[in-house]
Structures are given as structure tokens and as C-alpha cells.
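Note that one protein chain of the assembly has been removed; the remaining protein chains are unaltered in position.
Read from first to last, the chains carry the letters A, B and C; within each, the first residue is number 1.
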Amino acid sequence: MVGQTTLFSGHGALQPGRGPVRTGVTIILPHSDNLFLHKVQAAVYTLNGYGKAVGFEQVRELGVVESPIALTNTLNVGLVADALVQHAIRQNPGIGIETGTVNVIVGETNDGYLNDIQGRHVRLEHVLAAIENASSVPVREGAVGAGTGTLCMGWKGGIGTASRILPVEMGGFCLGALVQSNFGSPGDLVICGVPVGQYLSPLRLPQASGTSPELNSFQPADRGSVMIVLATDAPLDSRQLSRLCVRAGAGLARVGSNYGHGSGDFVIAFSTAWINEHYPESILRSQQVLADEGKVMEALFRGVVESVEEAVLNTLAAGVDMTGRDQHRAMSLPVEDVLALIRRFRNSL
Amino acid sequence: MVGQTTLFSGHGALQPGRGPVRTGVTIILPHSDNLFLHKVQAAVYTLNGYGKAVGFEQVRELGVVESPIALTNTLNVGLVADALVQHAIRQNPGIGIETGTVNVIVGETNDGYLNDIQGRHVRLEHVLAAIENASSVPVREGAVGAGTGTLCMGWKGGIGTASRILPVEMGGFCLGALVQSNFGSPGDLVICGVPVGQYLSPLRLPQASGTSPELNSFQPADRGSVMIVLATDAPLDSRQLSRLCVRAGAGLARVGSNYGHGSGDFVIAFSTAWINEHYPESILRSQQVLADEGKVMEALFRGVVESVEEAVLNTLAAGVDMTGRDQHRAMSLPVEDVLALIRRFRNSL
Amino acid sequence: MVGQTTLFSGHGALQPGRGPVRTGVTIILPHSDNLFLHKVQAAVYTLNGYGKAVGFEQVRELGVVESPIALTNTLNVGLVADALVQHAIRQNPGIGIETGTVNVIVGETNDGYLNDIQGRHVRLEHVLAAIENASSVPVREGAVGAGTGTLCMGWKGGIGTASRILPVEMGGFCLGALVQSNFGSPGDLVICGVPVGQYLSPLRLPQASGTSPELNSFQPADRGSVMIVLATDAPLDSRQLSRLCVRAGAGLARVGSNYGHGSGDFVIAFSTAWINEHYPESILRSQQVLADEGKVMEALFRGVVESVEEAVLNTLAAGVDMTGRDQHRAMSLPVEDVLALIRRFRNSL
Partner (left out) sequence: MVGQTTLFSGHGALQPGRGPVRTGVTIILPHSDNLFLHKVQAAVYTLNGYGKAVGFEQVRELGVVESPIALTNTLNVGLVADALVQHAIRQNPGIGIETGTVNVIVGETNDGYLNDIQGRHVRLEHVLAAIENASSVPVREGAVGAGTGTLCMGWKGGIGTASRILPVEMGGFCLGALVQSNFGSPGDLVICGVPVGQYLSPLRLPQASGTSPELNSFQPADRGSVMIVLATDAPLDSRQLSRLCVRAGAGLARVGSNYGHGSGDFVIAFSTAWINEHYPESILRSQQVLADEGKVMEALFRGVVESVEEAVLNTLAAGVDMTGRDQHRAMSLPVEDVLALIRRFRNSL
């Protein structure tokens, strides 16, 4: 389940700080029940650690997620983490008093090219609203929630999702990916194998009048990042979920990422089929596990690579033109031009 | 340099929440200059990841610390992280606008046995005050700053420090440890090899009237944690600093820790002799490094083990009796009784 | 410097065991001097750990390589490791007696589809010969040394190399990659963005008479693996070299790898500009390091991705048709057909 709150102050509406607000928060709920009481098996993976993700240490140690997963902007991580703590306490008044504390998870990318990032505009009410409006209807993509102000491969990025279902003989499991895309250089963009970035560039498109394309029409390379959340109903333990996470990197590479120096690239994976109870009834329990790891994982790996690639492309396909702080502009990917390129390519073979 | 703000609401002064406030924040500054501009080489190590430390991913990736290191209580991590972000922005107005964002580091232990931990009482002003009052005078130990409400091996714990100087033939380097102690079970306490925990127990000491010693005289085993910060002037790179961190575990084991399931045990190490400039003047520079890693590291390892053990004991030696929320009581270790035990033991050999 | 010994028993010459020998050893020497005395800074990275690489633990701990790096087949790892130990003892008679022991590094892939892998035919003399014939002339590619019997994306794979030189303003450093390719599924092959695997398949090419293409014309997916060695003259420490290693995964993804379940994908990187002396003259020394990590690493990352992709393609371009044990056949990639495909594609855009 996904819920999102989009902060968008209107075209050109200046904040007391640096200008327009173009940011938000996206919440991923592994299930609709109390996550602190009914934790899901999980894993995290750091492809490039130049980022401020919160809550990873405990997931590595205990292999579970016990709170909503929040995505937001880089400088807002502290406030969003605190909001998740407050939410958990409201839902579970015994936290820190009669039982242990709660581990909250926050991912982030830097939307400071368009957004007034120093303002840290995402507050408790926005986090609670996103949790409240979370549902299992198809996720809104593009400039929404944590993707409101992000850029990807030089174009307007945002939130995107994709999924795969395994053949029945491999268990028929589902695998879904949600990405917050904010990485990469325009020239590197590859779509379905076509080096789109060599033919289409935001630099060659019309600019905001009076601005220099070199200076402000796309985000500098060292400000990127991408957050990837993988969900599956296959009963994977945290070691196996870690293996899924690694394959997200292949999906990013397919669209042209080099996992750049300044790009914090993080992956979180969870399984909805493996619940750890906060108050277990006994010491042991019975759990479905993979008997044939190779067969199922091979299929899931392919699903991860394809879903991550597709989810990133969906963030581009759902892009909108946007003007942000200091007249910084982002263009949406011209989908028709891209389709024409791909069509010419396919016909040539 | 260390600065601390202690929040202590007075004996029995109830908060609107759960009761007295017994918490605070301890700030470690690797140097007195702007840390964002002049980063120090660093490493982090997770001995047991059942904790909520913030900022570790980027230290692993880039090997530097670029903000003050804050220690506080578990549920306060988000607000303290946000306070450090605000501090960094004040000091460096270009963060997120003209240059990258800042990675802040927060460690925590759960002081919820004595403290009204849900109240998250450590706020921006307390963090700024601790940074402001940081100095290089000897660190106040015991129930101060982030150690105000912590317990260690069943007794009142807190902040403690210790250090060693290497012989000149091994470089004459300094190694210091600061710990925020909040771990362990009373029966396991060992001091200088003497199993003190088998002879002295907070359970056998006089209790608060009307309370049952079994129920509330010490913190349950699964609520512990310890944060350890190591500082050295040896020119170690982040790989070498990681190796130092691992040895902190041996120091903890010497006082009786088993790195319990619920104890988030984390180590951060930095070197003041290896500065990375945020705005470097050139691509390359010259740096002193260890030519004889074995010789120096062997000596530093011993220094870490001894300093961590001693720093933990110093948190106990500086203990004070304290009453916290819900009439929870903590006893200070009866130092004279311990000394008598050790004296008898030494005389016997 | 690279040296290789190729074991190739001649068409159809059956071994007492399972049949023809199609294997060998490839040796990488970071420099021409005594590596035990003059170690190079290094790092290792495990992208998928389904493999038997030897010597990785000590590289992670100490950050150096102190022996030749050998690549061979999976079941031959023990004998090749022992051969490297013998070589090190001959060169340094004090090993294990007057000084410490030596850490040798062996990588492997499974060439058991073509090779009599149980025979473990690579012996001391072959390892010594490869070390002896090592030189800095351009590396022979294709079915040579450790690549003699390997398959890649369903076609004949082998040894391949590629390199990049950074612009002067980024230091002018060199970055080279050597791969032993033995991974992937035919349908996934992508070359320069063209999904070649969807148009050309070893299954659709003429087979050995009397054999069923489905059963034996290419290696099953779960037997793959790839070893990647990265070399640079940039003065990187082991943390920075680790970061290079991670980007090798993006290069593999570009040619169609999903880092399959059964594929042991390992990366080793070293810098020739950072030497650690076994017998240092003093405790400290001066070392060139990166002052501007972001700028140099960003350029090196791109170099790694491009070099690894190109090196893999070079293993395919240098392929030869081969018949191995049990009449197993491998086809070389039909380069002219691939070029025609790419030409059509390029002309279409």
C-alpha cells in the first residue's frame, strides 16, 4: 500500500526561504495492519552510500521492517523520522515504556534543484496524511509525493512503479518495485537499448527565457540519488531479500546509471509472506520457505531487473514541466519523440 | 571537544507525559573549526545493530565525518538529527543550494527506564547549547548529557571517557574513548577481573519504599545499548579506523557484556590527522599514512580495549542515585565496596 | 602484467576422465617486482557470492594484494592456490619461518561444460609458466588461459580486456579491466544497446551432428560466473578501490547480465600507485591521495563501466568454435552478423 502527500506551493509562489516548495513524502505500507505488532521480513542494500537513509542498521541486524517506509527529501529526513516515531507511539502507546522502541525507515533524495530544500517543509501532518490516504489502488506516478521535485537523467523524474508475476511453475509470486528517481546525466539515458540521451537532451529544448541552458537547465551530476523499494509475496528470508536488492543495480544500469559518486542509491526489500509477531505466542513457529532457492530466485532476479528499469522509465513517462526555486526549470521527457526513436530502431532490425 | 546539555526536571517533577525528564545530549566535535568544510577521516562499526544510529551509510561510503556527532535517547534521534541539519545550514548557508547536503551523525541509547522517553525532550536549543559549550577541558562523566538517564550493568551508568598514549617508538599517538553506557545485566559485571556482579547487586541494596526489587529496580536486559566514540591523532584511513572500532567489542566484553540481543552497540572512530577539504585546491595532495600498519595498530588495538573498558567503569564510578518516571530507581555502584573486593582479591595473589 | 597458460588437449583427445581438456590459468601481476615485499593497495567485491574465490578475507582486512592474482576453473582453485604459495616461498624463503605467511588470490569460473573440470588439470608447472611468461604486451584475448573453456551469454567466452585514460584535468589516470567471462543467457545479450540475443542465438546455428540443440548447445544458466580485475595508477586507497569494484556490476548489466543465482560474480581492484612495503623503514610515510574524490571517482566510475562492458564484448569478439567433453559444442559469436545488426540500428536513428 502506498500513500503520498505532495507539497506544491503553486507556480512561482515564493517561500520566505529560497522560493517555491516542490517536495513531499511517499509512504509504503507493507500491509494495512499495525506494522510494529506484525513486522515483515526485510533487507536493505546500499549500492552507493552517499545518502542519509535512516533505520538501516536495525533492518540488517533483525531482518524486519516494523514501521511505514517513508521517502522524502534529504534535509527533511530528521523531521520525517520523528513523525514516524510519533505515529508509532500513537498506534502503540507502550513503545519505550512497556516494550522496546521502534525502528523507523526513511529514504531520501536531494530535490534541492527545484525545491526550497532548506525549508524542510514536510512536517508531521503531511506524514500522517500520507499514511492515512495509503491504499492499494494503482500508485500515482511522476511529480507526486517524494518525487514532486526530483530529476532523473536530466528530465523531470519522480515516483514510478512496475511489477512482474512469476510463472506458476516458479511459484506464481509477485514482485513489485517503487522508485523515487533523482539520478543520472542526460547524455547517458538509454531506453529499451536506444541511447536516447545522445539524441534528445533537455539542453537542446527551449529554455525559460533569459536563462542559460548550461547553468540551470538540469541538476548537476553530483546531486542525484535513487530510492528503490521492492515488495514480494514470495516467502523470502532477509538473506534472500538482500540478494533481490543487489539486482536493482542492474535495472538502474540499463537506463544509463553509473551509480555516480554523489548519488545515494539505496534499496529496501520486504516480503509480505513472512510476518514476525512482536508478541509471539511460542518460541517456535512453522514458516513456508524456499526449498528450491535457485529456481525461484533466478526468476525473481529477472523480475527485479525488469521492474526497476520499467519503474524508472515510468517516472520519466509521467513527467511534467516544472519551474522551481530561483527559476530553475525541469522539462518532461518528450515521450512522442522517444517513441519515434524506438520505433525507427525496432523497424530497422 | 565535547559539549553536553543535561535535561533534568528535578526530583519527581512530573511532565505532562510520563514523568520526570532524565535525558540530554552529548556532542563530540572532532575539531573546533567548521566540520562541513574540513571533514575528518572516520569509520563506523555496528557490533549489534538493534539501534537507531543515524548517518552511518555515508560514513561507510566516503570515510568522513562532516558534522558534530550527537548522542541522545532513542526516540529523540529524529529531532536531534534535524537540529544538527539546522546547525550545519546556519554555519554553511550554501548547503543544498550551492553545494551538496550534509550528513549528520546521531547515536542513541534507550533511557526509557528513568526518562520520559516518549516526550522527546531534547530540542534544537539543547543541541545548539551543547555545541556552544563544547570545549577540550576534561569531560564531565556520569549522569550528564546523553548519559543522564542511562543504566549500565544494572547500576546508574552515563558518560565516561578514558585514553591512552602510545610509546614514542610506536609514534606517540593518542587514543581516546567516550562511551554512553546503557547495557548489560547486573550479575555479569566484572571489574579488573573480579566478578563484582556475583557479590554486589542493585537488587540486594535498599529499594525505594513500597516497590518490588524484582519489578523495577533495574532495567530489563533487552533495553540496553552502548555508543562508543573513538578519537585518535594517528593518521589512519577509514579502513584502519574500522579495525580500531572492532576492538571496542573486546573492551565491552571485559566488563561483562555479551552484546545482548536488544543492545544496540555501535562504534564511531575518527582521526584528527587526516582532513578532507570540502573545497580542495587540487586533485591530489600529500598525506601522512602508516608505513608500518602492524606495529602501530597492535598498540592502538590494546589502547582501544583498555580505554573502552576504563571508560565504561568511569561511567559507573561517576554514578549517582536517581529516581525517574513511575518511581523507577537507579542506584550508583557502591565504589567503596567494589574497591574492598578488588583489594581482597589483589592481596590474595 | 598478464601471463597465461592454456591447456588444450587437441580436438577430441579424451582424457582418462571425462574427455578433452579445455582450461588454463591467467595470471595478473600488479607489477614486475616481488609482490610479497612490495604490496599494492587493493580491494575485493562480491557481487554474487556463488563462487569459490580465495584470499578475499585478508584483502578486505588489510587492503593489499601481496601475490600474483590467478584465474582458473572452479575445481582447480585449491591446486592453483597451493602453486601460488609455492611460488611465493621460492621467491621469499622466509615466509612462515622468519616472517608472516602469504595471502594468495585465486578467482575462478566453471568451465565444466567444455572442460574435464573434475580432472583439475592446472598444476604447479602451468602456474609457474604463466607467471614466467607474464608481460605488459597487449593481452591475448578469447580462448586463452583461464578463458579457454568458458562460455558467455551462450557463445564462446574467454579472456578480454579494455581500458580508459582520464582527461588531464581529472588527473590523466589509467583504468584497465580484465575479465574472465562465463555468464549469462543467450536471449539476454545486448551489444551497444542492440538486443542481439533476440535476433541471434547459438540454438539457431548449425549444431554438432546428432545432438539436440536444446540439450547441449549452451551452458545451463546456473553454471555461469565472471571474474573481473581492475587496475589503475590513480592513488586510491582500499575504500576507494572498493567503490570502483561496485561499478563493474553496471558494466555487466549493460551486456545483459542479471547477476544470475548461480553466477559467482567477483571483482578485484588494485592501484599501482600505492605500495605498502613488507619491511618499512619507518612508522610513517608520505602518500599521494585524492584531494577531490568526487571529481576523480566520477570519471573513474564511468571508465569502469565502459571498460568492463567492452572487455566482456572483446571476449565474445575473440571467440572461436570449440568442441569439448561429451561432444559439447560452443559457437563463436558471428561478429559480422552482429555488426550488420548494429549498423542497421545506427542508420535508423
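Quick note on the criterion: contacts are C-beta pairs under 8 Å (C-beta built on N, C-alpha and C of every residue); 3 or more make two chains touch, one makes a residue touch a chain.
Here the structure is a predicted model, which is why all the values come from computation and not from measurement.
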Among C:2, C:65 or C:79, the residue in touch with the chain that has been omitted: C:79
Among A:125, A:277, A:321 or A:337, the residue in touch with the chain that has been omitted: A:277
Hidden partner chain, residues of chain C it touches: 18, 46, 48-58, 60-62, 74-75, 77-85, 89, 95-97, 100-104, 110, 112, 117-118, 120, 222-223, 262, 264, 266
Footprint left on chain A by the chain that the document does not show: 61-63, 170-171, 235, 237-239, 243, 276-277, 280-293, 295-296
Contact set of chain B toward the excluded chain (per top definition): 47-48, 190, 193-195, 199, 221-222, 243, 246-247, 249-254, 257-262, 293-294, 297-298, 301-302, 305, 341, 344-345, 347-349
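In the analysis below, only the chains that are shown with their structure count from here on.
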Most centrally placed chain - per-chain CA mean versus overall CA mean: A
Geometric centre distance via CA averages, chain C-chain A, whole Å: 34
Centre-to-centre distance between chain C and chain B (centres being mean Cα positions), rounded to whole Å: 45
Contacts with two or more other chains, residues of chain A listed in rising order: 48, 222, 262
